[in-house]
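Yeah, one chain of the complex is gone here, protein chain that is, but the others are all in their spots.
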Amino acid sequence: MIRRFWRRMAWIVPLACSACGETFQSALQPAGPHAASLARLIWSFTAICGVIWLLVMLVLLFALWRRHRPAEARHERRATAIIGAAVAATVLIITGLTLMSYAATRGLSDDAPDPVVIRVRGYQWWWEVTYADRRPERTFVTANEIHIPLHRPVRLELTAADVIHSFWVPNLAGKQDLIPGRNNTLTIVADAPGTYRAQCAEFCGLQHAHMALPVIAEDAAAFDTWRQAQLAEAPAPVTAEQAAGRDFFTAGPCSACHTVRGTSAAGRLGPDLTHVASRQTIAAGQLPTTRGSLAAWIADPQTIKPGNNMPLVPMTPDQLQSVSAWLASLR
Amino acid sequence: MIERCVLFAVLSLTACKREMRDLRSDPPEAAALDQVRPMENRIGGAAPRIMYALGQPYEGNAYQLNQGKRLYDWFGCKGCHAQGGGVIGPALMDGWWRYGSDPVSIYLSLRDGRPNGMPAFGQRMTTDQMWQLTGYIRSLGSYRPSTAAPSRNDEMQARPAENRGPAAAALIARPSR
Partner (left out) sequence: MSGSYLEQVVQPDTRDTDIPPRLLGPQLERIWGTPRGLWGFLTTVDHKRIGQRYIVTAFIFLAMGGVLALLMRLQLSGPERRFIDPDRYNQIFTMHGTNMMFLFAVPVMEAVAVYIVPLMVGTRNIAFPRLNAFSYWMFLIGGLVLWVGFALDMGPDVGWFAYVPLSGPQYGAGKRSDIWAQMITFTEIAALAVAVELVVTILKQRAPGMTLDRIPLFVWAMLVTAFAVICAMPAIMIASTSLILDRLVGTHFFNPSEGGDVLLWQHLFWFFGHPEVYIIFLPAVGMISSIIPTFARRPIVGYLPLVLALIATGILAFGLWVHHMFVTGLPRLGESFFTASSMAIAVPNGIQIFCWLATLVLGRPVLKTPMLFILAFFFTFVIGGLSGVMVASVPFDTQVHDTYFVVAHFHYVLIGGAVFPLMGAVYYWFPKITGRMMSERIGRWVVGLVVVGFNLTFFPMHILGLQGMPRRIYTYQPELGWGPLNLFVSLSGCILAAGFVLFFFDVVRSMRSGAPASDNPWQAATLEWATSSPPPSYNFSRIPVVTSANPLWDATILPATRGLRVERRELLVTTVVDAEPQARESSPSDSIWPFWAAVTTSVLLVSSIFTPWAVVWGAIPVTFALIGWFWPKSTPEDLA
């Protein structure tokens, strides 16, 4: 059995590590104080539990391989005492683990001073993100991407528009559900700059698998610049092709669902596209934002993400070209 | 056991089509679905032939009807027709139809609009979306319970759910103008 265990480990360890190198959505690579404390908790639980498991296995091996003598009353009494001691040890360990758990919970308290407040609303199968500010003119709506400043607590106010979703960015914090009829909050803090992927973690229907968003942690200056840029309206088309794209977008079915600030498109059913080209991904974390992927997505959303709510809109190749050109210019 | 067999046999005939989820309509099919042949007065007419080849999914497929319900909400139908009772526009659940109750008439109303305020959605919605909405609107004006029609919404309830035959509840009411 032990040999089997080592054989197993010999397989798994290299495989696991090969995967570790690339991943940017992992609870084991914390990039903020909350996730770091959770990772510490995970590792210490794992270590303690690993030792317990080894002990149990050792006793089991001892039972199988020891020289067996006829049992005497003396042995029975000793066994009872050992069982009693083991139960007492279990109680102690369990109490210890419970206290560790409580201690870790205390560190994740929500009442941080002066947080950045971001409202996240879950839709089937994308995220609406609202940066709230006391001054209404500094509030804006975006989608499927969150920027946060480093070292500053960010309070996410989580609501759901349709079914239950769950916001989980494992590198920064544990998950929290978005529940219709309820308001939940989650505080995240990032210490290292980078892009961390968040994904819906509560089954929410057909495209649950493709409901992600990048969380970009950057220094305060970069964050302010980004925020300022997001406040602006969409840039005016430069080329004739872009202008044609805009006209098709605002006149056709696109504008029924999407908003592009600065144009007449004001639908609220799909993601806000005002600065879509400034985002890293489209289709809720599924495709990198390029003109090509925009065109592919618009041409056939139901093949890329079957069952999502964006219809396959019939258009000519020219229209597709111009719409994707215009959207790719919305930086 | 025989009863069960009969029940399942009956179910299997209807259920396949009722529950199947066709998530993507082929562009040529979607285009063909627009080939309605209306009567002169644009009330009634012949449905596109492909509708029958597809097995009339927008009449009895639960998923398509449910999508129609979502679109009813999303495209602002409630603004004028409320939950089906009508405010600015006419009621849809009293069983009275100004322009006909058949799918083609409703589709034409959606696509091309009607006089006195009904806007045209032909530029806003895709063909299959309009057919989904058509199917749903017909379930709103239904007198009989239906197993394929959607049930209540997660919101305040203003009328019986579509699967309960909401028009039957409106029978005692006076038809709205």
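Order of writing sets the chain letters: A and B. Residues in each chain are counted from 1.
Simple rule for what comes next: contacts are C-beta pairs under 8 Å (C-beta built on N, C-alpha and C of every residue); 3 or more make two chains touch, one makes a residue touch a chain.
Quantities reported herein were computed from a predicted structural model and do not represent experimental measurements.
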item: Contact with the hidden chain (one of B:Met20, B:Met39 or B:Val87); value: B:Met20
item: Listed residues A:Pro149, A:Pro170 or A:Gly267, member touching the removed chain; value: A:Pro170
item: Footprint left on subunit A by the chain that the document does not show; value: 1, 4, 8, 11-12, 15-16, 18-23, 25-28, 35, 37-38, 41-42, 45-46, 49, 52-53, 56-57, 59-60, 62-64, 66, 68, 71, 75-76, 79-80, 82-83, 86-87, 90-91, 94, 97-98, 100-102, 104-105, 108, 124, 162-164, 166, 168, 170, 173-177, 179-182, 184-185, 197, 199-210, 285-286, 306-307
item: Missing-partner contacts on subunit B, residue numbers; value: 1, 3-4, 7-8, 11-12, 15-16, 18-21, 23, 62-63, 65-67, 69, 145, 147-148, 150-157, 160-161, 163-164
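Keep this in mind: only the chains that are shown with their structure count from here on.
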item: Separation of subunit A from subunit B, taking each centre as the mean of its C-alpha atoms, in whole Å; value: 38
item: Residue ranges of subunit B touching subunit A (in the complex, touch as defined); value: 21, 23-25, 27, 30-31, 70, 74-75, 123-129, 154
item: Interfacial residue positions of subunit A with respect to subunit B in the complex; value: 180, 206, 251-253, 256-257, 269, 300, 302-303, 306-307, 309, 311-314
